[in-house]
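Next up is a structure, given as C-alpha cells.
Apart from one protein chain that is not included, each protein chain of the complex appears where it belongs.
Think of it as A and B in the order they're written, each chain with its own count starting at 1.
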Amino acid sequence: MTTASTQRHAPRRRLAVVLPALLALLLTFATATAQSATPTELVVALTAIGNTLDPAVANFANTATAMGHVYDRIIYIDENFEFAPAVAASWEFVDATTFKLTVGDGFVFHNGAPLTVQDVVFSIERLRDVPRLASVMNNVASTEATGESEVTIKLVEPNNSTIRALMANSHVLNEAYSKTPGVDYANKPIGTGPYVVSNFVPGDRLELTAWADYPFTAPAIPRIVFRTIPEDANRYIAAETGEAQFAAISFHDLARAESNPRLNVIQQKTTNTAFISMNTQKAPFDNANVRLAMAYATDKEGLAVVQGGSTVIYSMTPPMFSTYYASPNLPTFDLEKARQLLEAEGYGPSNPLKFDMWTYGGNTSVAETYQALLSAIGVEMSIKNFEFGVFLEGMARGEYQMLSGSWNNITGDPMSALENYWSGSFGSQNISFFENARVDELYELAKGTLDNSVLIDAAREVQEIAAAQMPIIPTFSTLAMFAFDARLVGVETYPSSLYSFRHARFE
Amino acid sequence: MTSYVLKRLTHIIPVLIATTLLVFALLSLSPSDPAQLILGVGAKPEELAQMREQLGLNDPLLVRYARYMGGVLTGDFGTSYSTKRPVLEMIGVRLPNTLVLAFGSLALILIVAIPLGVALAVRQNTLFDNVMRVLTLLTAAMPSFWLGLMLILLFSVKLGWLPSSGLDNVRAAIMPLVCLAVAGWTVTSRLTRASMLDVVRQDYIRTARAKGLPQGVVMRKHALRNALLPVVTSVGLLVGQSVGGAVVIEILFGINGIGKMMVDAVRQQDVPTIMGGVLIAAVVIAVANLLTDLSYAVIDPRLESMYGEPAA
Partner (left out) sequence: MQERLGRNPWQTAWRRLSRNRTAVAGLFLLAVIVLACFSAPLWFDYQRDVVGVNIAQRLRIPVEGKPLGTDELGRNLLARILWGGRVSLTIGIGSVVLASLAATLIGTVAAYYGGRTDSLLMRALDVLLAIPAMLLMITFVTIMAPTQTNLMLAIGLSFVPGMARLVRAQVLSVKDLEYVAAVRAQGASTARVLVAHVLPNAIGPVIASFVMYIPGGIMTISGLGFIGLGIQPPTPEWGAMLASGRAYIRDAWHITTLPGAAIVLTIIALTLVGDGLRDAIDSRMSNR
C-alpha cells in the first residue's frame, strides 16, 4: 500500500513542470495580441442578428441597420423623420392617391447590372408577400413604371400612412436576381449599396466587405463585422477590450464607458416607447376600471430606474411627432386609489385579482418590479417569459391578458398616434384590441386629410379617450446607447434606432 | 476487428432509435400547434386544418416518427418553425462550435487529469495529494457558469487578456474550454489515481519490481498503461457530459452552438429544432462511445471482458 509513496521517480517531476508550463504558454499567447494599430476592420457588437437578411421580413432594427450598408432605399427617412433622397432623386404627391418618384442616375447592383425603374417597382410590389405589411399593401392599388426613370404608386384610398410605411421598408432589390430559381436572394443579397455580404452565419455574425466597384464615393472602412453578443455586460467588455470597436451598450455600463478615455459614447434619443398593454377583449381587462386600477398601480419612475437610462413618458406617441399629446387626465401612481378601484369591482383579499403578464427576452426585472407593486395591493400576477418571436405572435393573436414590452417607431408616421387605438389595426398597432366607435370615426377623418390641424385635433381627442379608458399604459422611453473606439468618427445614428457606418472612418 | 465494429454498431443503432423515439414522443406532447406556428398570425381554421393534414399531424405517432427518420436519413431534418430555415442547415452552422467545445474540453481534461492522477497516486497521502484533494473538492463544487463569470471578471474585465464571448480564435476558446473541463479534471484525476493504486498492487507489477526493473519503467510501461483502461472507458461518458455542459457554457459566453440553438428553440416552442438538436447530440455521443470501445479494444483486446463496466 505505501510502497508507491515512499520513492521518487523522474517522470513525476516532469509532470509537475508540464502544468505550469502549459499555463504560462496559454497566458503568453493570450497577451500577445492584446494591443493593435489602427483597426482595419470594424467589429460591431449587437444583441442579436436574425436568421434572415431580408430587412422587410426580419422587421428587426439590427437587420435594417446592417443591411442598410448593402441595400439602398428608395427614399431615406432622416433624423427628423423627413423624406430624404436615396435611389429616388425627387418625389411628389400628385394627389391624395397618387405618388410619383424619379429614380436617380448611376446606381449599379453588385452583379454589375444597372438599376432600372423595374427594380424599384419590384422592390415595392414584393412587399405584398410580407404578412406584416399586408394591411399597408392592401391600400396600394398599383406600382408602375410611368417613364424612363419615373415610378407611380396609386393608392386605393387616401391614407397618409401608406407611403411612409412603404418607404420605411423600401430596400431596393434586383428583380432579375431575386426571381432566378434556386437563388437565396435574401441571404445572398445583391444591392446597390457600398458593401457586399462576404459571410453570414445566421443568428451569429454578418461580415461585410467594401465593394470595390462602388460607383460613388468609396467607404473608408474596408470591412465591417456584425457580431452577436447577447449579454449586456459582455458586449461592453468587448468594446472595452477592443474585441469590438462599436457596441450597443446598456445603462449599467454608461458611466464606465464615459470615463474610459479610449471610448466615445453616443446617447441617442429614440422613439422607443415601453408600455404595459392590457387585452381589452379578455377578462379581467375587458373592464375599464380594472385597467385604470392597473394604471394607478404603475410606478413609472420606479420602472424607469430599474430599466436604467430611461425617462418616464405620458403618451404612446413619441414627443418628436406632431401628433404628440400628453393628457393631463392620465392616472398617476397611487396604490391606494388602485386598491379602491379594484375593491369596487369586487376584488379583495377573499377574491384576489389574478392574471398572467407576458414578457420576453429573459430579463424580467421590470416585470418583477411591477409584480411586486401589484402584490402590495393583493393582486397576483404571474410572469410568463417568452422568446420574442413567440411573444409577437401571441400578442398579434390577442392570446394574452397583460404584456410588458416596448417598440420603436421607425416610420415617423404621425398617424400612429391614432392607429394605436384604431380597430382596423388589431394586433398590429392596436395591440390592446381596443374598440371605440369615436376613435374609429376620428381615424377615418384624419387619415385622408391634408389639413394638419385636423390630424392634430383628432390625435388629441383619441389620446384623451385613451387616458379615460386606459387600454395601454405608456411607461418609459429608453435612450439608445453606444460605446465605440475613440478613433472611430462619422457614425450616424437615428431616432428610429438605426445607425450607419457608410460615412464612418478611423482617425 | 471488423466483426467487433459491426457488433458495436448493432448495439448502438437500437439505442439511437429508441432514444430518438422517446424524445420524439415526448416532444409530440408539446402544447403548441405546429400549424399555427408555421402559418402565423391570422391563419383561418380551414387553413390550419389543411396545414395539419399536410404536415401529417393526424397520423399515429409511429407513422410520424418513421416519416421523420426517413427524412433524417435523406438529410431532411425538417424546417424550424421560428427561423423557417432547414434544421440541418442550422445544425451545420452551429455544430462545429459545439464539437470544438466538447472535444476541446475532452482533450484538456485528459491532458491535465491523467498526469495529475498519476502524480497523486505516486505521492499518495503527501501534502501535494491532500492539497489537490481540497482543491478538487472546491472546483467540483463550482457550477461551470459561476466559475465562468469569475474568470470573465478576472481575465476579461480586470486583466483584459481574454475575450469574454464568442469562439472566434484560440484566445476566445480558453475560458469556455477551461470551464467545461474543470468538472472532468476532478473526476478523471480521481479515477486515474484510484486505478493507478489498484494496478500497483497487482501481482505483475510486484513481479516487475522484483525483477529489478527501474521504478520509472515499471510505472510507465506497466502500471500507467493498465491503469488508463478505466479512464479510457469513461471517455464516452465525459463526451456526454461535455455536450450537456456546453449548453450552459454557450449561453454564458454567447457561443453560437447547438445548445444555444436549443435553448432559443424551447422559448419558441420550435419542436423540429429541439428534435434535431437532441438527435445530433445523441449521434455525437454514440460515435464517441463507439470510438472509445474501439480504442479500448486496440489498446488491449484481452481486457475487454475484464473491465466490462466502467469503474463507478
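FYI, a contact is a pair of C-beta atoms (placed from the backbone, for glycine too) under 8 Å apart; a residue touches a chain by one contact, two chains touch by 3 or more.
Bear in mind that the values here come from a model prediction, so they are computed numbers and not experimental data.
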>> For the full complex, can you list every visible chain touched by the one that's not shown?
In response: A, B
> Among the options A:175, A:231, A:393 or A:413, which residue touches the chain absent from this view?
Replying inline: A:231
> Which is it among B:26, B:107 or B:131 that touches the chain not included here?
Replying inline: B:26
>> For the chain left out of this view, which of B:234, B:256, B:269 or B:292 touches it?
In response: B:269
>> Could you pull out which residues of subunit B are in touch with the chain that's been left out?
In response: 14-16, 18-19, 22-23, 26-27, 29-31, 137-138, 140-146, 149-150, 152-153, 157, 194, 197, 240-241, 243-245, 247-248, 251-252, 259, 262-263, 265-267, 269, 271, 274, 277-278, 281-282, 285-286, 309, 312
> Tell me, which residues in subunit A touch the chain that this view leaves out?
Replying inline: 1, 231-233, 250, 252-253, 256, 299, 302, 305-306, 362-365, 367-369, 371-373, 375-376, 382-385
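As a working rule, only the chains that are shown with their structure count from here on.
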> In their complex, what parts of subunit A are in touch with subunit B?
Replying inline: 1-5, 7, 9-12, 15-16, 18-19, 22, 26-27, 29-31, 33-34, 51-52, 131, 201-205, 227-231, 233-235, 237-238, 240-241, 243, 385-387, 389-390, 393, 396-397, 427
>> Per the contact definition, I'd like the list of subunit B residues that touch subunit A in the complex.
In response: 37, 40-42, 80, 82-85, 90, 93, 111-112, 115-116, 118-119, 121-126, 152, 155-157, 160-166, 170-171, 174, 196-197, 200-201, 215-216, 219-220, 253-254, 256, 261, 264, 267-269
